[in-house]
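A single protein chain has been removed from this complex, and every other one stays in its place.
Moving on, here comes subunit A:
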Amino acid sequence: MVSAASTWLLDLLVALLIGFSLLRPAASDAPRFRLWPWLGLLGADYLIYLLGRVSAMSGQSLAGALPAVGMVISQTHFGMMWGIGAAGWLAMLGLASSGPATMRRLWPLALLVFVYSHAATGHVADAGFVSLAALVHIGHLLATGAWAGSVFVFLLRHHRSSDAFSHGEARQLSVLAAWAMVLVLASGVLNAWRMLHGTQAPWSEPYGLLLIAKTVLVVVALTLGTINRLGVLPQLLSGKTKARPRFLSLLYPEAVVFVLLFGLAALLSATSPPG
């Protein structure tokens, strides 16, 4: 349970960081300072995630798993990937305090290292850490993070006032979310195919049921995003005053759906695929 909860928070925070990387900051923003609390939370959660996974792997309670942490880090594939992720986190922490130019150049690499290591500790580990399956999963995490994270970051920046964002920012969010959505669907279908290919009646097992629930939520997010892009954005761009609050008010339920989606994804990562 601790493992699933920490995975859920980890996925949310990674999405947020991807959103920070992709959404052009508003002129008044100082994003490098705002990254600190999120990176701090990510670091704390990454430690809890480690302890939760060591507990699950060793069959011990959380307290009982503590002595096994060193052994898991030094002797298992999960430990090796966790170490690489920790290095990525440290690099992000260092970059958050560096100049904007260095930050722009190296931040994507540090974030990618973290996402890769996180992706490689899931079910894809069975297929190999450098495999097409791992690439599919990394693509899925990046695209999900881009879609959800851009919505999270936009709301964090503009939730106080619907007048604070420009047409350009709204259009950027919409275009980014649309591209990410296509990639989420493509990589999600490939992921599901890989996990369920050749199994009999996968939908009657917990893994299949969770996957159905996840698909339903994706359709809800897709519908909300489509209404915003095709219905509200054109009104906003043509200068209608009521369109701004409507644009924001549709992003709130979309963000809630993403929070639930990441919860289901965390449960999926802890559930045995049908074999």
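Keep in mind that, in the parts below, a contact is a pair of C-beta atoms (placed from the backbone, for glycine too) under 8 Å apart; a residue touches a chain by one contact, two chains touch by 3 or more; residues count from 1.
The rule we apply is simple: contacts and distances are computed from a predicted model.
**Q** Looking at what's absent rather than what's present, what does UniProt name the missing chain, "Succinate dehydrogenase iron-sulfur subunit", "ABC transporter permease", "Cation acetate symporter" or "Copper homeostasis periplasmic binding protein CopC"?
**A** "Copper homeostasis periplasmic binding protein CopC"
**Q** For the full complex, which residue in A:Leu135, A:Leu155 or A:Leu250 touches the chain that was left out?
**A** Candidates A:Leu135, A:Leu155 or A:Leu250; residue touching the omitted chain: A:Leu135.
**Q** Looking at the whole complex, which of A:Ala5, A:Leu39 or A:Met57 touches the chain that is not displayed?
**A** Going through A:Ala5, A:Leu39 or A:Met57 one by one, A:Met57 is the residue touching the chain not shown.
**Q** Taking the entire complex into account, which one of A:Leu155, A:Leu190 or A:Ala213 touches the absent chain?
**A** Residue touching the chain left out of view: A:Leu190.
**Q** For subunit A, which residues lie in contact with the unshown chain of the complex?
**A** Touching the missing chain: residues 18, 21-22, 53, 56-59, 71-72, 75-78, 104, 107-108, 111-112, 121-127, 131-133, 135-136, 138-139, 142-143, 146, 180, 183, 186-187, 190, 193-195, 197-198, 270, 272-275.
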